[in-house]
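With one protein chain removed, the remaining protein chains of the complex are shown where they sit.
Take a look at chain A:
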Amino acid sequence: MNTVNLTMAIVLGGLYATGFYLLLQRSLMRVLLGIVILGHGANLLLQLAGGSQAGRPPMLGDTPIGRMADPLPQAMALTAIVITFALTTFLLALAYRAWQLLGHDEVQDDVEDRRIRRLEAELAEADEDTERELDSEATR
């Protein structure tokens, strides 16, 4: 198992916390930023997974073999960066399309939530009706 230094652990914690906080917001723009920050966090984590040799380039002839950084996490992080970059672009386009179509960038409630709210309103109305009837009967 590799160890991680404390500063990096705190940075990672901060990135993940901020990312998930933003992800839970109502505005699409913030959700998008949340995804971006989470992506940075995950990529940094991949880098750190290589261990404490980080910073020494994994090049033959440049660095002694025993002391070079592990190249595999770097390759993985590179791939992941490209993928997150492409998907962020797609998400931006989608958010722009949503804004074009809907005129705002709020995330709306889903179908079930809307149905529950409608039922709630109907029930409340029905309750009021019965109360009014009971009231009128009591006064009669």
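The criterion applied here is as follows: contacts are C-beta pairs under 8 Å (C-beta built on N, C-alpha and C of every residue); 3 or more make two chains touch, one makes a residue touch a chain; residues count from 1.
By our rule, contacts and distances are computed from a predicted model.
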| item | value |
| --- | --- |
| Protein name as given in UniProt for the chain not displayed, "Amino acid ABC transporter ATP-binding protein", "ATP synthase subunit a", "Dihydroorotase" or "Multisubunit sodium/proton antiporter, MrpD subunit (TC 2.A.63.1)" | "Multisubunit sodium/proton antiporter, MrpD subunit (TC 2.A.63.1)" |
| Residue of A:Ala17, A:Met59, A:Leu87 or A:Ala126 touching the missing chain in the full complex | A:Leu87 |
| Hidden partner chain, residues of chain A it touches | 1-2, 4, 16, 19, 23, 28, 31, 35, 38-39, 41-43, 45-46, 48-51, 70, 72-73, 76, 79-80, 83-84, 86-87, 90-91, 94-95, 97-98, 101-102, 107-108, 110-112 |
